[in-house]
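One protein chain is absent from this view; the other protein chains keep their places.
So, chain A:
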Amino acid sequence: MLETQQLTKKFKDTIAVDDVSLVLRQGESVGLLGPNGAGKSTAIAMISTLMKPSSGDVKLNGKSVLKKPGEMRRVLGVVPQKIALYEELSAYENLKFFGRLYGLSGNELEQRIDYVLELVGLADRKKELVKNYSGGMQRRVNLAAAMMHEPEVLIMDEPTVGIDPQSRNHLLETIRKLNQDEGMTVLYTSHYMEEVEKLCDRVYIMDHGKVIAEGTKEELKAILSDQETVLIDFDQNYPELFTKLSEIEGVQQATAEEHSLKLIIPKGTRLLAALFHEAERYGAQVVNVNVQTPTLEDVFLRLTGRKLRD
């Protein structure tokens, strides 16, 4: 349905987006995962027809949209990272204005406003000024505004940045419903691994402007299929013990966090005997041992050597 081909954006000496090719099929929910500064927002701006690429193409149903962006804009609903609303107007007034820009009027406009407000759970507070809403509520209206013209594709650029857990859950649940119940195609950009993992069928991982991995969640995790993650919780912090354990033969990566230690080891490594032996030597009490399947965070760590939020 929507694809980018070798999309590149250069700003003077910096290459913000480098040869990025993405595909969104109808009804899919696709994640664009990467740390801050990876080039996600620039890529989104080019896909949304708001920024001209230095090279490459953006196609909707096989047709380039760079010269004639009208059709692309008609089917797209874009939720920018910023709150793109008039703070001095109420949610209702904002939605009415944006609805009228899309040619809605009369009953049709009122019904659409009611629908999107219901969708984001703000129907009972629609008359309040946007500036008086919490950050989470503002983000929900931001989504509602992008939904006014019944778009087929929803592009969201970090829509949950800086909001409370309750609003975040509400927003994620709304997006999941739009995708699964209404068949809306979603491109979801985030540096929160757990959001992408929860919402998306396929994921593109970006770093330094490039796509460094792509596939379904399972395919990406299969990168780490020959490894497993062991999370060990102790009764307190034992720096010397943690150092000793990270030196056990076969440990590929060790990350200490307060009372716990995370070890990535090849599958089949016999770790437990050595672990309990060393713990007894240092007088440490092992509270919990958890062998985990790899997460996308682990995949990113493996691919880049950095955490997503570094």
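We take it that a contact is a pair of C-beta atoms (placed from the backbone, for glycine too) under 8 Å apart; a residue touches a chain by one contact, two chains touch by 3 or more; residues count from 1.
The definition used in the following text is that contacts and distances are computed from a predicted model.
For the chain of the complex excluded from view, the name given in UniProt is "ABC-2 type transport system permease protein" [choices: "NADH-quinone oxidoreductase subunit N", "ABC-2 type transport system permease protein", "UDP-glucose 4-epimerase" or "Transketolase"].
Although one chain is not drawn, the whole complex shows that of A:F98, A:Y133 or A:Y192 it is A:F98 that touches it.
Contact with the chain not shown here comes from a single listed residue; of A:A145, A:L171 or A:V251, that residue is A:A145. Touching the missing chain, out of A:K12, A:K52 or A:H277, is residue A:K52.
Within the full complex, the residue among A:M1, A:V23, A:L89 or A:I212 touching the omitted chain is A:L89. Residues of chain A that touch the chain left out of view are 45-46, 48-53, 58, 65-67, 69-70, 73-74, 76, 78, 80, 82-86, 88-89, 93, 97-98, 100-102, 129, 145-146, 149.
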